[in-house]
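One protein chain omitted, others in place.
When the chains are written out, they are named A and B in that same order, and each has its own residue count from 1.
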Amino acid sequence: MSQMRARPLIDWRAKSHLAYLAYAMHRFSGLLLACFIPVHFFMLAQSLRGVEGFQQKLNLTHFWVFKFGEWALVILLTIHLVGGVRLLMIEFGPWRGLRKSWIQASIVMGILSGLLFLYLSN
Amino acid sequence: MTVIKADMRVLQAKLWYAQRISAMILGLCVAIHLLIIFYAIRGGVTAQEILGRTRGNIGFAVFYEIFVLACFVHAPIGMANILEENFPKNRFLKLVPWALALLIIFIGSVAVVSLFSGGQV
Partner (left out) sequence: MKVIFDLLFTLNRYNHRMTTNNLRVQVWRGTSNGEFIEYLVPRNANQTVLDVVTYIQRKLDPSLSYRFACRVGMCGSCAMTVNGLARWTCRTHVSQIVDGDALQIAPLNNLPVIKDLATDMREFFNKWKGAVGFFKGDRSRHDNFAMVPPASKERELANAGIECIGCGVCYASCEVVEARPDYLGPAALNRAWTLINDVRDIQQAERMNAVAGDAGCHACHTQGSCTERCPKKLEPTAGIAGLKKLVARAAVRGSKWGKL
């Protein structure tokens, strides 16, 4: 009859503010980038095989999955960069609040990066 | 509240500092790298094009090795924080950041050297 459960924890209602979103985007993008970087370096190291060998390996990435991944990673990289500069401003610069305009900028720059990538690679 | 040894605290403060300094370096490197990406992807990317730009280019090699070293410091420390805050404490929590660090510095440096030599190594 009674619905005994564990006490509630901090939930989405407390996290629905811009600075928290900035933290979440920064952490998410950082995590995915950290996983991607070794793979990226490995692909570049295939240049050890010479031009033809390298091109053979690069051809594997012509599937749409990889193209989508590259597009997503460029967006994530931009978000992580702009969000990161915001943090450096907060931690090393003069205090000017949570710098929310930088958060908006990181989203806008991310979108721009995505669009630029699509425009240039097609 | 557990008592944390002073040396641990000082080490963690130094790691934080290293991660922020490497972040400043990466801020510059990534901004430049994004410009290079947008330049390079026009009309598709071929091995010929990539190696054409990097082969024998000492400027690129030095730039990207600095990039690799900055990643080597920056990413594992960030990864360690994420793991520590989301998983219960155990000995293997340190393994993943160290593995990431070694992967980055070895494969990264190999990639830089390989691209510089143009596959003639």
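Note that a residue touches a chain if its C-beta (ideal position, glycine included) is under 8 Å from a C-beta of that chain, and two chains touch if they have at least 3 such contacts.
Fair warning: this is a prediction, and the values are worked out from it, not measured in the lab.
In the entire assembly, the chain absent from the figure touches the shown chains A, B.
Checked against the hidden chain, the listed residues A:V51, A:A72, A:L98 or A:L116 yield one contact partner: A:L98.
Taking the complete complex into account, B:K14 is the one of B:K14, B:R42 or B:K94 that touches the chain left out.
Although one chain is not drawn, its touching partners on chain B can still be listed: residues 1-2, 4, 6, 8-14, 16-17, 20, 81, 84-86. On the side of chain A, touch with the chain left out of the figure occurs at residues 2-15, 17, 19-20, 22-23, 27, 87, 90-92, 95, 97-98.
Here is the rule we use: only the chains that are shown with their structure count from here on.
The residues of chain B lying in touch with chain A in their complex are 20, 23-24, 26-27, 30-31, 34, 37-38, 41-42, 44-48, 50-51, 54, 68, 71, 75-76, 78-79, 82, 100, 103-104, 107-108, 110-111, 114-115, 118-121. Taken together, the chain A residues at the contact with chain B in this complex read 27, 30-31, 33-34, 37-38, 41-42, 44-45, 47-55, 58, 74, 77-78, 80-81, 84-85, 87-88, 91-92, 113, 116-117, 120-121.
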